[in-house]
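Here you go, one structure.
All protein chains but one are shown at their positions in the complex.
So that you can tell them apart, the chains are marked A, B and C in the order they are listed, and the count of residues begins at 1 in each.
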Amino acid sequence: MRLEARTSVSRLALFGAPFGAIVVTLAVCALLVAWAGAPVGRAYLLLLEGGFGSRFAWSETLTRATPLMLTGLAVAVAFRTRLFNIGAEGQLYLGALAAVAVGGQVDGGMPAWVTSLPEAAQMWVLFAAMVVAGMIAGALLLLVPALLKLRLGVDEVVTTLLLNFIVLLLVSMMLDGPMKDPLAMGWPQSVALVPELELARLMERSRVHSGLIGAMVLAVLVWAINRFTVFGLQMRAVGANARAAAFAGMPVARVTVLAALLSGALAGLAGVVEVAGRTGYLTLDISPGYGYAGVVIAMLAGLHPLGVVAASIFVAGVLVGADGMSRAVNVPNTIADVIVAVALISMLVATMLARYRVRFDRIRFDRGGRAG
Amino acid sequence: MSNSPPPVLRLTGITKRFGSLVANDDISLELHRGEVLALLGENGAGKSTLVNILFGHYVADAGTVEIDGAPLPPGQPRAALAAGIGMVHQHFTLADNLSVLDNILIGTESLWRWRQQRGAARARVQEIATRFGLAVDPQARVGALSVGERQRVEIIKALYRGARVLILDEPTAVLTPQEVDSLFGTLAQLIAEGLSVVFISHKLDEVMRVSHRVAVLRGGKLVSTGATSETNKAELAERMVGRRVEMPVRDESRARGEVVAMLDHVSVAANDDHGPLADVSLTLYAGEIVGIAGVSGNGQVALAELMSGIAAPSRGSVTLGGQPLAAVPQKWIAAGVARIPEDRHAQGTVGDLTLWENAITEQLGNRVFVRGGVIRRGAARAFTRDLIQRFDVRGGGAEVAARNLSGGNMQKLILGRALSVRGEQAPRLVVASQPTWGLDIGAVAYVRRQLLEAAARGAAVLLISEDLDELRALADRVAVIHSGHLTDARPTESWTLASLGLAMAGEGHDAIHDNDRMEAIDAA
Amino acid sequence: MELLDIISSAPFWVAVLRVGTPLIFGTLGVLLCERAGVLNLGIEGIMVAGAFTGWLAVYHGAPLWGGVAVAAGVGLMFGLLHGVLTVSLALSQHVAGLGVTMLATSLSYYAYRLGFASVSTPPTITPFAPMVWLADVPLIGPVLGAETALTLVALLLAPVLAWLLYRTPLGLAIRMVGENPAAAEGQGIRVAAVRIGAVMAGSALMAVGGAFLTTSAFNAFFFNMVNGRGWICVALVVFASWRPGRALLGAVLFAAFDALQLRLQQGGASLPGLPALPYQVYLMLPYVLSILALVLVARRAAYPQALMKPYRKGER
Partner (left out) sequence: QAKIKVAAVYTVPVEQQWVSRIHKALNEAKARGEIDYVFSESVSNADYERVVRQYAEQGSALILGESFAVESAARKVAKDYPKTAFLMGSSGKPQAPNFSVFDNYIQEPSYLTGMIAGGMTKTNHIGMVGGYAIPEVNRLMHAFMEGAREVNPKVKFTVSFIGSWFDPPKAKEAAFAMIDKGADVLYAERFGVSDAAKERGKLAIGNVINTQPQYPNTVVASALWNMEPTVAAALAKVKAGQFKNEDYGQYSLMKYKGAELAPLGTFESKVPADLMAKVRAKERAILDGKFTVKVVETEPKSTN
């Protein structure tokens, strides 16, 4: 069996591929749903409805998609530059930690350093400080593996992966210690953000918040950077062929470091947005693996920043819809994760098949035999 | 016909398409026992494609391959190997981190044995090596071998399996004249033992020397086959290209100008990419081409990287127009140094970027192309279209990814990028490293003309090349590099082929009439 | 000093080997995949699947070794999936790996929940017993005698794998496809077959590592019980520079830090020279030390040259 690049990739195939993948996914998962003894047709209707079928469904899907967009962008930026950042999870947590460190107050009032400012500016300054702090925290966390890779050749897949564990323990330590909310009855959670910092809701009686807008704007921004700026060209060149980029006079180390900072900052921002948009304070389980999902999303999107938006909404919709469906037809709710996993794999396969043709060469056995 | 022995190898109606491109168009060929068949053709004519099909790397869209009259299943190198085909690829296929013996042994034993027969294998390798004069240490790590040694390993690989048909895809492209001679010696011996050879080369001298028959491909089609003895170089060249090719030579009356660059007792420390450069001095003048001869792996890379602003001297100084220059590529580019790297795929271009993006990669500080960090795409594209036209870069236009260019066209793109960017302000120094490696004669002629024109416009040119003909045709002065040391640059006419060869082997102290340099070499 | 007391006691080393066994299996599994040029981030999920299916088989009456075999078989299947995705279809190895982890994990949980819908305590099996017959052997007896047979298998696996890689034609083929697949193919090796085979075998080892958790270290299956052990193995392979002996050493060292960490933590404030640190600091210790170790060995790490590079026949 071998792959052969197709001469021309038809638009139909490229855009049809995801739908083919979805069909395959539904077929595979139908077996699992049927195994649990649930009605398959109804289950899928419920899934669709739960993910995209109502205002509430959309609000939930978009809420779930917001942090995914940011971690997806973070991964896409890093992967483009061939920096395999598997550490968005840790960067997210550190960003969230920084956000509550800056914007959290036991009494809910403005922190002392802000109150000396004019009343009107206080909120904005504090908000900006919170966002910047979260982004810097995430950026610095990825800077370490990036520098280790550049200077000492330490594999960043491994270091970013390990840092996830370290950061989670660090957050646990902070929430148990200095940053613990004294009013949280001893439960390990941070003090709550100043209420003014919480992001505005986009819909009544829902959780969608303005972080969604922010994430989408950033996706467009990253796309524009990639496409129109020198830095974008440099990132792509360094990622595709660092040696040639260096020869042409590009500052490879600086570009890698900047890309790392950008990537880490985006993941850190995901943490800020979750705290400011959804929970209001930080706990140890604020992210159900958004960082790892970022890798999935970035790849589904083919590392394209705008694709990240679509992929996030798709994945979030499936998760939300399948979760609701599992409850309604009484199948174990891990079905949601199964569906996302199968969807990811079949999506990857489908886009591959849209670009490549699989050829099975006739194999004749009369002449084969062992060599030597 | 029916009573003559069947050909060892017969290709019938081979057709292979890559997308819309027809790389091989209905090609039929025969190879007889004890025969050397030369395959000629421009870059991209389809030579490698044809032999790759024959060996099973590629699968033909149509046509059959027969060995001794029996059909060969398509797409199976195992079957080709079993049928007695050995192939030395255009680009080495050796694992650098493994030993020579491992590279030879792989695939020759059943995978399910619980241990390797290394002792017996080593003895056999030694035997083949001595019999055919292919000296190489079986225990050595391939990554540590010179290019010539790797070539020998590739040939031993084929012989170890008892190949009866040997395919050599541009085996001499990177060899020294001495190594070429020894390779041809081995070939003669093999042919005498009944081996048949398919030999691919761009060097017509070699083709005339070793082959019995010549097949010429052009644009995927077989345009002629015939006995070597019944043709000549000029005719072959014309058939390959479809027109007469004029090889440009230097104008000996060209006068040299002021000093452009000076290397004063410069040393460069070895690193992963290159070996050391030891105490090298050289002066480059405007309007003059200085050639650096030498066997690859003797410090050429270090010298090229030094003069491209990549490597920094560990001792001594490099000055350009009297000013020292830090090892920062941008500064060298800004100072008017046009750089043509040795490896066009790995260093010269970024395959995933489009031609226009590649064309401006050296110009990201130029306000013509970049304003406030934003690329002026219109200007960049216009510039690239102009470059494509002036340098005759064929391959689909400014929006095509550079990886789709053939080697010759990629080289033209790099030349264009290096030589044409400044408009009125021509480059002061051109550093060209192996600029014609692997190019067909049409492209070679083109590149050489560009270098001569640059010199004629007043640039100093540093030409690092292993091709002695090229140096004799272009260089005003030639210096020889050997294990990091450089002889004085002497007028080209004062070198004989013999003295060059000796100097390249690092032995020709008599041939180097310069006591200062002698001491440097002795000290090493 | 207390530290010396700890590391010179037999029970400490018993703990080290017990903690280390799943890591040894996992690390050698990753090593085998990566030697063939394939990064396998599916390990975390494959360990979960191995832990679940190995336990499940025994729970349904299979002998313990039967459970291990079932786990290995499931590992082979997921290895085949990962192999087809990354080798035949040349998909990104990172993403395919994460996809396999997601799939194996969620499928295991799904199946477990279908099979055991309303249990209030996790059902248990009778796990492997310690190899008491070894207890009287001098020197190693006090340690190995307290371990189960799977630990012995893990310890023997390293030299076996080293022999395979460095002494057999198959091992050479595996290393070759990880170094230069084009060269291997030019010598008649079926690159895809060797790569997929290595990934499958490596995945089987990972699954057995998972099964150790449920049939040896413990006697029941829990959600999340693999708890990041797979990721550790990915790091250990780099630390080991892709050498089986060093992989064994690395896994044992990591386990030693982990076991030591538990003991230091329990020492509380009493440990001389150390203030009472939050327990998280101790939990961090093995990870921090892993990164430091990586930094130390990175310069010398000789990556398989074709690692993470998909090989498409007939393409350059």
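Here is the rule we use: contacts are C-beta pairs under 8 Å (C-beta built on N, C-alpha and C of every residue); 3 or more make two chains touch, one makes a residue touch a chain.
Not measured: the values here are computed from a predicted model.
Across the whole complex, the hidden chain's contacts among the shown chains comprise A, C. When the full complex is taken into account, the listed residue touching the unshown chain is C:Phe222, out of C:Tyr166, C:Phe222 or C:Tyr303. Considering the complete assembly, subunit C touches the hidden chain via residues 9, 11-12, 14-15, 18-19, 109, 118-122, 124, 213, 217-220, 222-225, 227, 258-259, 262-263, 265-270, 276, 279-280, 283. Subunit A residues in contact with the hidden partner, per the touch definition given at the top, are 56, 60, 63-64, 169, 172, 176, 184-189, 192, 205, 207, 274, 278-281, 283-288, 320, 323-324, 326-327, 330, 333-334.
Please note the rule applied: only the chains that are shown with their structure count from here on.
Annotation: 27 Å between the Cα-based centres of subunit A and subunit C. Contacts with at least two other chains are made by residues 187-188, 313-314 of subunit C.
Touching of two or more other chains is recorded for residues 2, 5, 371-372 of subunit A. The part of subunit B that touches subunit C in the complex is made up of residues 52, 55, 57-59, 75, 77-78, 81-82, 87, 89, 93-98, 102-103, 105-116, 157. Residues 167-170, 172-173, 175-176, 179-180, 182-190, 302, 304-305, 313-314 of subunit C touch subunit B in their complex. Those residues of subunit B lying in contact with subunit A across their complex are 19-20, 59, 70-76, 78-79, 81-83, 107-110, 161, 308-310, 328-330, 332-333, 339, 341, 346-353, 357, 361-362, 364, 370, 373-375, 377.
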